[in-house]
Structure formats: structure tokens, C-alpha cells
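All protein chains of the complex are present and in place, except for one that has been dropped.
Labels run A, B and C following the written order; every chain starts at residue 1.
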């Protein structure tokens, strides 16, 4: 789960990471009131999960209420690389002496956290990596020992920053690691990490990804919402407890098990089709779940045909067939369905479908055959 | 450093270990006022670092102010196994359903913390260990993984306590472990660990030993004092930064290095003498430290002769000799001294002593010879 | 022969008294797996159709000599259960639980790597050695004994591919899922090295998916260490960057972890990659000949 800047900074603040004072706002008036409260100058920042906000005009300095109103008005509703701005963060302007880069990431290959630091901050990291790969310094952290002072010193000295800020930068990295652990993060990135004129270290930005599986122990974080990120189908699927990802094709897809669904998408694409979604009905899919899933898939107006690809292990094909029959009774289905049932109780499932003689439902025996058929029907 | 009960309970409270409400008091009036504040009944508890306070009459229930005054008056100044009671702890009386035993200790052999639990609480642990060795359950904790829920469950189930308190007892053990780590403890012992009538788990006693080397990060703990524990010589030595332990003989001893001093005590005892103290003047003992050490040793009126046993490594024998000469100039020395100087600059040291011709100072070349001599002189 | 589970397996199930635990535990038992115990705190002394329940893993191991633990407990308690099994001296832990927090698994993984307990999973379907033992949720009736070793990150995809291979006449030495989470106890490399050492296994099939770089590292490992033929399948060519595809670990991050890159890496090291599950079975026939 990706957090917006102001949400990430809430996590920072509660874990002792210094951040400038600021306030979230969703309207021009709220923005101006927040700025009055904070005191000028302030920075008006678009809250979208994408880099390059500054270049796109999404970050503006304001010296008085009028300027805040002007910038807030311009930024709210703005489109930045496909993301619509629904929220602003109004932040006290900082006194910038140096801009560094700092991050704690989960390195999946090493199965360890990794701390990253560079003195080239405030710009695109991947650009830095290309321009000067040596500028980005990294150390792996043993998760049982945690972040030690020597990790911070090493990153700071190797990055070649001024000696007077080695210790405070190390302390900041330690606090970021604390945040990473305490808040169950997958990523904590600060770009830029600021050295002020007074030689204080401040997190000027916050890019935080938290582990969705750990939200049960972070009720505050679980309540965070990103208004710009809520696709109506994905929202609907989430409410029904389904694992659904919206794609941009026209072949609706349901399968059981994440790997099989991914494979189904691939096979449909290989057959020349364009998948409209990923939907894992899960192991042991019961009739209820099938009805819900059909509703979610069909709520996407682009869908012109649907493929059910089931390999029954724990899932019983007869239950899936019954679910489909039930769904056709409840939902107004106007597109053709192709159903492939294999595995546990597959013959029984196919018999149920044959008996129900649902209009527009074709049964196929193999995955490849089913994919070819649904692509043909989707047009 | 051993803490008194009320001090240990302060550590408990700040780490989330449930303890009854209570208040320290050093006078009868303060005790009665504290009891009025807490509400009756209360328990008046002698604060001394020794077991068996209850049997000795150091713990009394009081139902009103008059009873508090009576008990506080009786207990203050009481001698319990050689410890004088200088302080009381006034605690709200608890409703006792069960009494268990819980501890987190540092197991030196395993180099790991060890959690201990028994359902036979409220009595002498060593008696329990003799009566029913199986009653005391233990698990080692990997310090990098820490105390896990399964450790608590295992102790609770193996000890055979009622199922309804397994989970809260496990949670209590986890909190005690948190305290052990957060407060740099060597020992955290709760005897009895109480189950109340409402089935809540409460620490009714607290025996805590903290690591003296870690006091720099626990300024609050470093301020704890135990009025009953302060021998005047040890207090004086502490103020001067000397490593000094008071013993009960008449041969004052100074050496350099803990191992050599221990060995010196042994050799003096083997020669028939009784050491008056352990004093390690440390590596590289300078003249100042020698003067201080002489003052501390001689402040014990039992001392009738003093042995200096120096093997110079980093310590230079000439500096020790100069220190001794200086000390004789500043301090009124009325007992004989035996000095053995060996190692770095020993000849120079012996020459300095010969030149100074200090009254009552005998120089010996070997450790055994010096021990025999000082025992003879001490009488 | 086979890998990880076999006739010597003595299984204890953490969470045997739960709905899923009972269902799959008894399934495994009915298959012939030696189910010796269950662990559910507070239910010690009860039994599940004759299998005794203990309050602690230590008691279960002490009383029954269990050497393999299957973990079915809910995510908030799963890491503790895995650590308990390791502490009790279990040799192999198969963690079925889905949704264990990544930081919990980082600690567990790091701790276990320093000991002698092997963890498979979490979020995995378990391991089946046809005719010997089944530990997990793999529907065993599709598979028979044979010479193909199959390892996958995914459950149902395993069955799909396993079934295609079975229909080409092959049986399996063992079929295992290593799980779809970012931090798993057993890697493709671990499983493949076991298959390489297993005399019964003549062909190794691995089913990867998007996310991470394990398939890429496995390709290098195979090139240097594996003498037996390996066939691969990779799911998720169609997955868009930044979206988690069902499994917590199945996510393309930036330009990293794509199916195309993985297939390319494997092929560059001489591992044949099937475009779809059916093609995997066809390549298997080419590689070692159908026994059908």
C-alpha cells in the first residue's frame, strides 16, 4: 500500500523523523487557512503518488494567502502523469543548504533490509544511478541486529558528505530504519533529505510503502485513503474481499489461484485477446464468491466476453458451476461466457452447466481451447 | 546494582508491568499520609534487599491510619538479617487468588537470557527447587529474536497453571522480558506473581538487579540510592572512582588489576591473615590514585597493617612508589606498610622507597614473602 | 526416493483443530502420511479423529517424535508458531498460512537460516511425494509416482502443469510449492538442488512468476550445478508494473521482475521455457520421452 507524502510524514513524525510543519488540505480555502496557521512562506504540494511533481507544476512557493489560493486553485484537479490531484499538502518553506537522498528498502534478493544514501538528492534517482552509479551507497542490515551507528557512518563517509553532518545524517538514517520496522514498511524513501542552513537534517519528502499484510497492527495506517487511486471496480472488489486488478482490455477473467489466473491472462494474450482484469476467486471458491466476482467483472463496461478458468484442487468444480448458475439468475448478463472446468468434480460441474443451459455460456475442456474461444467471442 | 522493591516497581510501571499502587516513605508520618492517599487497607513493607521480610515481621497489613503508624514505627529501624530498615513502601492491599513465581535472569553459562516460571510462588525459591525441582520451568531466549509468545505458553502450560490465565501470564512474562532488556537488567524476579480474584496478573514484589555498566543510559536508575547499603569506606571509594570492596579483616590491601588483587587476598589468607578490603588501583595507577587509595584503606579503623602488591605492566613501579611517598606526606600513617614492587621500573621504585626511608615501610621482593610479612605485622 | 517428505515423515499440524487444519490434516493422513500430533494451545488432551492434540509444540515433539510440522495458524500468530516448531527441534516446517507480515518473515527467515530447521513457504501449497506422503493442500489424486520433480511458487498453477504432465504419462518424485510471498524459507535453488541429488528424479520442472529475481539467480545456479534437464514456466507476461497479482510477491517493480526478463535469463542458460502449461508438458516429452 503506497502512502501519499503527507501520510508518510505522519508516520515519520510519530517515529521521531524530523519533518517540516505542514497540513493536508482538499480545498482552496482549507489550503489558505492552513497556510495562515503555519505562517508564510509555505509550499503548496500536490499529493499524488508519482515523481516529477515539481516539474509538472505541482509544487509552488507561496508568500501570502493570495498566492496560496492561486496555486491551490491551479493544482487541485491538475493531471500529473495520469494522476488527478485531489489533495494538497501545505508545508512551511524550508531553508535549503544541501539536498541528499535516503531510503530504507526491502531487498528481496538478499531477504534483508537495505539502507541507501546519496549526496545527489532532489532529482530522479534512476537518473543519478545512470549518471554516477558510485554516488548511491548501500548497506544491507541484518534484521535481527538492526541498524547500527556504523551503518550510518559508512553510508555518510562513502557518499562523501561534509564531516559536520555525518553524525546527524546517521541519526536520521537510524530513525528512518526505526520507522521502516515499527510501521511495517516495504519502502521508506526521502528525496530530498534536507540539510538546512542551520545544519539540521529534515525529511522534505516522504515516499512510503507499507506491507498490506501487516495493516492489522496499524489501524491508523489502514484508514489512509488515496482519493486519486480508487478505481470503481477495484473499490467494489475490495469491499467484497476479492483479489482483483483492473487492466485495460475487454476479456473478463476469473480463475482460482493467483498463478493460474496470471497464466490465464498470458494465454488469452497469446491467443490475441486483451484481458480486462485479474480476478482470483481463491481456493475453495464458494457460490457466493462466484456471484460477487461476476458482478465485479461485469461492472466494467469494456468487458465483451468472460473466461472462467478453473482447475479444481480444493476448489470443487460443481460449486463453481452452481455459483455461475446462481449468478446468471441474479445478474443481467449480456456478454458471452466461456467456462473451462478441470480437476475436482469437473464432470459434475460440466453436467450442472449442461442441465442449466445458460444462454451464451460455452464450455471448453482445455485452457488453450477456452482462451481461443473467448478471444473469438470478445471480438 | 540491586534495587529496592519500590525502585524495581518504578521500572516495572514504566515498562507496562502491572503493579499495585504504592508510595515510598522514610518516616512514620510520610507512611501514614501515603496510606491515606492510597486508601485502606494497605500493606506496610520494609525496603531491604533480603528475602524473608514477611517472616521477620517486615510486612504488615494496616486497615487505618493508626495501624499504619503503629507498623511503620515498628518496622523503621528494624534489623532484618543484618540489614537496617531505612525506608518503607506503602502499597494498596491486593486480592490474592494464586501466587506464582516469575523471573528473567541472565544465564551466564549459556550466554543467554533465561525466563523462569513456577506456580509455586510466594515462598523461598531455593526451597521449592529442593522440594520439587520439576516445578520450576525454564526457557532460554535468543537475545536477537527476543521473547516470543510460545516461550510464555510453554512455561505456563509446563507449570500447569489454569488455562484461563495462560495468556495473561504469557503477556506478563513478555513485559518482564521487555523490562529486562529496556532497563539493562541482570535479573528481574517477581515472587509472588499474583493472580487476583478478578483473574488479573500483578507483580506483587520486585527484585531487580541492573547492570552497573549500563547506567550511563539510565540516568533515573543511576540516581537510586539504598540508604541501608552504604558502607562509609565503600562510599568514599566510589566518590574517588576506586574499585573497593570492604571485607572484615585487618590487613589493608592494594594491588593493580582485579585478578592480582583477588590473588593477593588469597595469599594473605593462606599466610594466616584476614584481608580488610579489596582495592584495585587499576592499570597505570598514578600518584593521585595511590594517595586516594591509602586514605580509603586507612579510613577503616580495623586496619592494622597494609600490603601493596604491584606487578607493573602498564603500571610503572616508580609512579606507585612516588604516590606512596606523597601519601605518607599527606596522610597520618600509624600502621606498618609492606610493599612489593615487581615488573616495569621495579628497581627504580624500590630505590625511591629506599631514598624516602618512610617510617614503618618494609619492602619485599616476592608476593609470598610480602604476604607473610604483612600478616606478621598485622598481628 | 523423493524430496523433503516421504515414509519417514512424522507430521504434527499447528492449528489441527481449526476448520482448514482439520480438513487438510486429515486429508494428508488419509493419503497415508504419518500424522502423529496436532498443536492448539488450550486444547491439549483432546484429539482430532484419534490424533492427539498438545498445548505446545515441545510437548508434541517430546511425546510423538514428530519431525515435520505443518503450520495452519492465522497470520498474526504464524511467525510465533514457526519459531516454536524450530525451537522444538522440528526438521522441516511447511507453512501454509497466507498473509504473514513481511517483517515477521524477515526475522523468522534470518533466525532459521542460522539453525538446522528447513522452512517451506509460507503461503505455499506444501509438498507431495506421490505414494509416500502429502504435507499440505495439494490434491494428491492427480499425481502418481514417477520421475519428474516439480517446484512452483503457485498452487493451482502447479496442479494445472502437473496435470498436463501427468496426462503425458509422467509421474512425480515430488511436487512442491515454495510459496508466493516475498520472503520464503526455501528457494527454487534449494528445491532444485534437492531434486538434483534425488536419484528418482530425472527431469525438473520449475514454475516461476513475476516479482523478485529468484528465477534469474536460479538460471545461473542451474547452469553451474544441475546436470538433469530443467524445464521452466513463467506466469505473468501480461502483468502491468506496480500491481500485485494475487500473491504478495508477484509484482513487477519498475523494470525489474518481469516475466520476459526471467524467461530470457533462463533460456540464456539453456533452460527451455514453455509458453503455456501445455507446452511445458510437450517439452517434457521431448526431453525424457513419454512413459504413456
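FYI, a residue touches a chain if its C-beta (ideal position, glycine included) is under 8 Å from a C-beta of that chain, and two chains touch if they have at least 3 such contacts.
Please read all numbers here as calculations on a predicted model, not as lab measurements.
Though it is not drawn, the left-out chain touches A, B in the full complex. When the missing chain is restored to the complex, the residue among B:39, B:52, B:66 or B:143 that touches it is B:143.
Of the listed positions A:50, A:110, A:127 or A:149, the one in contact with the omitted chain in the full complex is A:149.
Here the missing chain is touched by one residue of B:117, B:224, B:311 or B:337, and it is B:311. Among the residues B:247, B:287, B:335 or B:356, only B:247 touches the chain that is left out of the figure.
In the complete assembly, the contact with the undisplayed chain comes from B:211, out of B:36, B:99, B:178 or B:211.
Residues of chain A in contact with the chain left out of this view: 142, 144-145, 148-150, 153-154, 157-158, 163, 166. By the touch definition given at the top, chain B reaches the unshown chain through residues 106, 108-109, 111-113, 126, 142-144, 181, 184, 186, 211-214, 216-217, 243, 245, 247, 255-263, 265-270, 275, 278, 280, 283, 311-315, 342-344, 366-368.
FYI, only the chains that are shown with their structure count from here on.
Ranking B-C and A-C by contacting C-beta pairs places A-C first.
Distance from the chain B centre to the chain C centre is 54 Å, each centre being the mean of its Cα atoms. Chain contacts: chain A has residues 144 touching two or more partner chains.
Chain contacts: chain C has residues 107, 111 touching two or more partner chains.
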